[in-house]
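Heads up, one of the protein chains got dropped from this complex, but the rest are sitting where they should.
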Amino acid sequence: MPELKGWKELPIGGLIVEPGNAKQYKTGTWRVLRPVYQPENCIHCMQCWLYCPDQAIVVEIVDGKPKMRGYNYYYCKGCGLCANVCPKSTDPKTKQPAPEEKRAIVMRPETDFAEE
Amino acid sequence: MPLNAIELAKLFHDKNPGITPGHRMCPGCAAPNVVKFALMTAIAKGYHPVVGLATGCLEVSTTIFPYTAWNVPYIHNAFENVAATISGVETAFRAAKKRGEIPPDKKLAFFAFAGDGGTYDIGLQSLSGAVERGHKFIYIVYDNEGYMNTGNQRSGATPPGSDTTTAPVGKQIPGKLQLKKNIVEIMAAHENVYVATVAISEPIDFMKKIEKALEFDGPAFIAAHSACVRFWRVNDDKAVESARLAVETLYWPLYEVERGVYRVTKKITNPKPVEEYIRSQGRFRPLLSRPDAKEIIEELQQYVTSRYERLLALEEITKDKPLRGPWAKEDFQTDEHAM
């Protein structure tokens, strides 16, 4: 929380004049599960980027193409939608969940990362 | 043509499309994606979005003072009046343009977002009035089929058998008894309007419709399937899956109505049984343990099937037969008259 301001310091009418300042607000603390990126399996299809409700997928443009570069854990709430829509989460032959080592995104309990 | 995920990522990987992270919607909520898909399309097409919100989850979670998750002009007025409010903003824009206060080539796109409560129920009059008057705006209902912001109460959009706190599945009454109000047809009946249903599982279809709405010479109404993972009692990662299943079972048929001309935009040849959709969500679990569950599901199945058949028939008979032409615009655009 920023320091609480007095009434003389605030814009009138409850207006918020700093666009998009919610970006200062950390929602990553909500996470129960953490998506872990396994770049070796990623095909950079951008489905995770498209569907992330919290715009927490880091993308870099390399040679004019977008490349997945992992997560912004400041915002990621751990919903797992990225892993759900990731084509690498499904085995193309069996249509069953792919083994973890073949996936691009694996959901792990946040408690595994408690020390970080 | 709308852009695919790769192209969109190129455009938006380093900027926020109207809505920013740091909002406090539940993890996995579908609504932020509904907003993103709509606003990315508008921005990619060179429009400056101006956003109005009805009171609801999206509104409270994105603007908790002193934070706003909107980096475009935004107004929330009240619950039942987002359409009237945005009609005032849009009218002010036309007035300013007419008076030369805004460059004539500046393109603003006026969006109103509301939940199903703010649309089907308390906001219906305001919405109907604004659409009848022909304001150029895009109204998007993120339909999560209940008053989820206040904790899962029944709305006119709640499906039968769904367990809500104001129409709970009890010992005698099997939850909500009525089918969903057909808001799409109500809005299509305004005739001089572009109306469409969308689902986030079909992003290309979704954004194509937003594009049409942006270019349409009048108001547009978009109904978006929008899973509430919390009160539909599904896992946090299920919003897209449940949208897909809704489309595949015909629970949520994807179609559009442009001035009375119907077009089913995604034909489903072998629909899955609607029961599959019902069984995938915890909100129907109390129903499923009742002896009359079968009847209720069967009624829904019949409704869903016949509605789809009717849509296909309407597509056939309304082809090339718009109810009104673009001439309706002349009634409204007073700024084109010589002053």
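A and B are the chain letters, set down in written order, and residue numbers restart from 1 in every chain.
The rule is simple: contacts are C-beta pairs under 8 Å (C-beta built on N, C-alpha and C of every residue); 3 or more make two chains touch, one makes a residue touch a chain.
We take it that contacts and distances are computed from a predicted model.
K.L.:
When one chain of this assembly is omitted, its UniProt record names it as which of these: "Pyruvate synthase subunit PorA", "Membrane protein", "Peptide/nickel transport system substrate-binding protein" or "Cysteine desulfurase"?
P.N.:
Answer from the record: the omitted chain is "Pyruvate synthase subunit PorA".
K.L.:
For a quick check of understanding: of B:84, B:148, B:196 or B:287, which residue touches the chain that isn't displayed?
P.N.:
Checking the options B:84, B:148, B:196 or B:287, the one contacting the hidden chain is B:84.
K.L.:
Write down which of B:6, B:60, B:186 or B:261 is the residue touching the left-out chain.
P.N.:
Per the contact definition at the top, the residue touching the missing chain is B:60.
K.L.:
Touching the left-out chain: which of B:125, B:165 or B:178?
P.N.:
B:125
K.L.:
Of the residues B:12, B:37 or B:74, which one touches the chain left out of the display?
P.N.:
The missing chain is touched by B:74.
K.L.:
Spell out the interface residues on chain B facing the chain that's missing from view.
P.N.:
Chain B touches the missing chain through residues 48, 50, 52, 59-60, 63-68, 70-78, 80-81, 83-96, 98-99, 102, 108, 125-126, 128-130, 132-133, 334-335, 337-339.
K.L.:
Counting contacts across the full complex, list the positions on chain A that touch the omitted chain.
P.N.:
4-7, 10-17, 19
FYI, only the chains that are shown with their structure count from here on.
K.L.:
Which residues of chain A touch chain B in the complex?
P.N.:
Within the complex, chain A touches chain B at residues 2, 5, 14, 16, 18-27, 30-31, 45-47, 49-51, 53-56, 59-61, 64-66, 72, 74-75, 77-81, 83-85.
K.L.:
Provide the residue numbers of chain B that touch chain A in the complex, in ascending order.
P.N.:
Touching chain A: residues 5-6, 8-10, 13-14, 16, 20-25, 27-33, 36, 62-72, 200, 203, 229, 235-241 of chain B.
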